[in-house]
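Note that one protein chain is taken out, while the other chains of the complex remain in position.
Chain naming follows the written order as A, B and C, and within any one chain the residues start at number 1.
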Amino acid sequence: MVMMNMVQSINLALREEMERDTSVVLLGEDVGVDGGVFRVTEGLLDRFGTERVIDTPLAEAGIAGVAIGMAMNGLRPVAEVQFMGFGYLTLNQMICHAARMRNRTRGRLTVPMVLRTPYGAGVKALEHHSESTEALFTQIPGLKVVVPSTPLEAKGLLTSSIRDPDPVIFLEPTRSYRMLKEEVPSGEYTVPLSQARVVQEGIDLTVIGWGAMIPQIQKALDSLAGKFSCEVLDLRTLSPLDSNAIIRSVKKTGRCVVVQEAPKSFGVGAEIAARINEKALLSLEAPVERVAAPDITIPLPKGEDYYYIGPERIKSAIERTMSF
Amino acid sequence: MVMMNMVQSINLALREEMERDTSVVLLGEDVGVDGGVFRVTEGLLDRFGTERVIDTPLAEAGIAGVAIGMAMNGLRPVAEVQFMGFGYLTLNQMICHAARMRNRTRGRLTVPMVLRTPYGAGVKALEHHSESTEALFTQIPGLKVVVPSTPLEAKGLLTSSIRDPDPVIFLEPTRSYRMLKEEVPSGEYTVPLSQARVVQEGIDLTVIGWGAMIPQIQKALDSLAGKFSCEVLDLRTLSPLDSNAIIRSVKKTGRCVVVQEAPKSFGVGAEIAARINEKALLSLEAPVERVAAPDITIPLPKGEDYYYIGPERIKSAIERTMSF
Amino acid sequence: MLVDDFDPLKGKRLEILRKDGSVNKKLEPKIDDDILLKAYRTMVLTRVADEKAVKLQRQGRLGAYPPTKGQEASQIGPALAMGPNDWLVWAFRELGGLIYRGVPLWRLYLYWMGNEEGSSYPEGVHATPSVVPVGSQVPHAVGIAYAAKQRKEDTAVVCFFGDGGTSEGDFHEGLNFAGVMRTPNVFICQNNQWAISVPRERQTASKTIAQKAVAYGFPGIQVDGNDVLALYVATKEALERARKGEGPTLIESYTYRMGDHTTSDDATRYRLEKELLEWADRDPIARFRVYLTNRGLWGEEKEKALLEEVSATVEEEVKKAESFPRPTFEDCFRHTFATMPEDLREQMEALRRELPTGRE
Partner (left out) sequence: MLVDDFDPLKGKRLEILRKDGSVNKKLEPKIDDDILLKAYRTMVLTRVADEKAVKLQRQGRLGAYPPTKGQEASQIGPALAMGPNDWLVWAFRELGGLIYRGVPLWRLYLYWMGNEEGSSYPEGVHATPSVVPVGSQVPHAVGIAYAAKQRKEDTAVVCFFGDGGTSEGDFHEGLNFAGVMRTPNVFICQNNQWAISVPRERQTASKTIAQKAVAYGFPGIQVDGNDVLALYVATKEALERARKGEGPTLIESYTYRMGDHTTSDDATRYRLEKELLEWADRDPIARFRVYLTNRGLWGEEKEKALLEEVSATVEEEVKKAESFPRPTFEDCFRHTFATMPEDLREQMEALRRELPTGRE
């Protein structure tokens, strides 16, 4: 096995799926000659040619819409949107068509596509390059939303997403692209969708996160130095959500902190809190606390540190919840 | 005072604001000669001329974007999107620009605009004509989201929305357009934004709703014939949310049912449940129950009755919550 | 090539079958008699089926419906030119084209009656379902065409949209992609002069829709949209170019919406009777009938028989649609994903228990 960062493991997953299945094609801005602005698709044009690795015009709704058409006619497109902040342009196509084509035609036409996009903040980027508006997609029936948290996870989850018969929004945490290397197998490796991962077991409190928040949670736990026995859940798929994993854990621990990079209100964390409330209220020994960004536009780099969630905030939330 | 339905009261609010302030202009598809597909803007073209009542080309992103430009340069545009299902096309402009221009320029340029759109189901309409995806907008810092529930409320809330210095998404429940008439005053009448309305006071349980769900809640209560003392909150503004009103009420009653027309997961109801959990957990005597549509695409008319929330479901939820 | 001879920037429009039914011999296509007759039958069937749909709506037996009257040639002309594997991507006012291409009429009724089963077409019919968000089907047509091209299939894709649809970003992005990717697409704008209450001149300042092709680097041509022969000829040439790898074409079918926008609309609010009468005079079916008669293929008897047959057919199809079972409760959940997620099943079961009797 080779040590890889997440950019490399995604590249590997794409390459292997393209080799395995000739109906897999890539499209997006700069995914070809340039290999993608983050180099995620590097080398794939040379390997698979311009018919399967397509540098598109600069038009996100078009990319999504053309990918939908491809998927309706037998291809398995993996479309890239350069940054999540440009994905708003795809919403109409994804909501009105990708999410609904199967139901609309009672299964006659389907849209097995993946929409990949780097997402999240913490890298002091330009405006619109730090979005984490995953809840725009999670609320749409018919779409799946997947977020990997490590290189290995990324490979397994992307492979499953490409093979999935339904449209998947695949959100790649920019901050984690090159943060960590781990061993990633070449060849068949999948991680099932809609199954959360227990990162570590514990009995005092459940910490729930996804994507780039997982390392922050780990740092927070490190700084707590074993003070509490925390169970950590990496959701992996935000929709359809793995309620069982959440409820099972919270019923055990009775306490929960949800860590969400996005602004607090109306985010994924709210749904988690609401489900816990519905199904585990009597087990709760403290309110489910949401550690989240404030309800503001993410500041430009000079202000980003005010906004971005570090281990300290997670640590305080855990302490608060434990001492409630 | 005159008895009016909601279409008429919105028309009145528009007319009066246009008379009061020459910077108010209307734009949208068919808002002029045709008076809008629901006749909401009927007669306004004749009264204010084509420079202030603008029939636009068929392009929602363009409507939103042009309205933003108008607002940046001194006008107060009220843009109409013909149905909420076509509002996805405006999301990029509303998220990236309307919501952010004030912060981006530190107050130098602002976007005082209203985006009006009919929304919601229950009228057996064509595909995409029954959406209630309000949570797409509520999660965006910098946008206000307002939903009236009666003709009188509509007049007061729309007037305040037009005068508001920030962008407002104004969602008009299609099902309520002509359902009910009530007395609506001509002349100055405003309802403040971000303040929920106590429709009726009670001590046993809080029922929270908005828009077209308010009459359904009332029917449910009628069918309960005073069995419980229910407090009913009409949220009116979904974002920024009036947390205080919610928490105050739930602390009093200890029980809460949220009625949300949209699919259950990741909707406005989740945020309400999460906030109650955060701030009133110890007062809760039962889980906050969400009465919501299932997580599916809204069926075409032949299946709509399976989906649409009627008083029966609200009634059962109240009974369940009371007997928890 | 036609697209060279009829440059929209020079104010040219392709016309073959004149409104009096006489024909421009130089341009007249050679079409087999049985195809001509099938085309005529489909046009008449479409007219009758369309009028029936409006009536059904008035009777509360069908939902809001967009009448297609006057646009039959505009849809059936292209359908004649299409090959068996070609795809038809439509908007929502293309009843005639769909019938010609083999979508059962009862399915289309079923759709407008509000049942998703209406959009589940038989195997082998390469057509997409109705698309409500205006213009949003255009990029799909490009993707469908790309997939075919990538697999080296001999398939082309005909995509319909309205004059109003050309204002949407999706139209632009779709045509631009098609130009760059040289996909086998034929884009047909049914310019019926109106987008609900907005007249063509307020939709865009461009003099013709056809000239918009200039922006995408491929040919555009304006065609008399009430002339089934002109539509056939223009589409045929465009399809040939598409199949040869020469890329897309934009065809503006210059026609007229004789009815209201939909059954919810009242066109008298915004347009003049006069205009309607002028266009009634240019009816696509009437002139085609004269043409067939002049060719000795048609006569009063045949017409009478056809009308009877067609009316009976329509009644049959209505019956089929109306006797089609209402979707079950579970049908509404089943097709959200290929496999139903556990939580959704749970929601379904909980809701099933709660639904008031009679609803399910």
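One rule holds in what follows: contacts are C-beta pairs under 8 Å (C-beta built on N, C-alpha and C of every residue); 3 or more make two chains touch, one makes a residue touch a chain.
Just so it is clear, the structure is predicted and the values come from calculations on it, not from any experiment.
S.K.: Touching the absent chain in the whole complex: find that residue among C:Arg93, C:Lys212 or C:His335.
M.R.: In the full complex, the listed residue that touches the missing chain is C:Lys212.
S.K.: Which of these, C:Asn185, C:Gln203 or C:Thr249, touches the one chain of the complex that we don't see?
M.R.: C:Gln203
S.K.: Out of C:His172, C:Lys236, C:Arg257 or C:Arg289, point to the residue that touches the absent chain in the complete complex.
M.R.: C:His172
S.K.: Which of B:Leu109, B:Leu180, B:Leu281 or B:Met322 touches the chain that is not shown?
M.R.: Residue touching the chain left out of view: B:Leu109.
S.K.: Residue by residue, what part of chain C touches the chain that was omitted?
M.R.: Looking at chain C, the ones touching the missing chain are residues 9, 167-173, 176, 179-180, 182, 202-207, 211-212, 214-218, 247.
S.K.: When the complex is taken as a whole, what residues of chain B touch the one chain not shown?
M.R.: 25, 51-52, 54, 56-57, 59, 61-62, 64-75, 77, 92-93, 96-97, 101-110, 141-142, 144, 164-166, 194, 240-241, 243-244
S.K.: For review purposes, identify every residue of chain A that touches the missing chain, sorted by number.
M.R.: Given the touch definition above, chain A has residues 29-30, 32-35, 37, 55, 57-62, 85-86, 88-89, 124-129, 264-265, 294-297, 299-307, 310, 312-313, 316 touching the missing chain.
In the analysis below, only the chains that are shown with their structure count from here on.
S.K.: CA centre of chain A versus CA centre of chain C: separation in Å?
M.R.: 40
S.K.: So what's the Cα centroid distance for chain B and chain C, whole Å?
M.R.: 36
S.K.: Can you check how far apart chain A and chain B are, centre to centre, with Cα atoms defining each centre and the answer in Å?
M.R.: So the centroids are 30 Å from each other.
S.K.: Can you list the residues of chain A that touch 2 or more other chains?
M.R.: Chain A, residues with two or more chain partners: 92, 96, 103-104, 141-142, 240-241.
S.K.: Can you list the residues of chain C that touch 2 or more other chains?
M.R.: Within chain C, the residues that touch at least two other chains are 116, 132-133, 169, 331, 336, 343-344.
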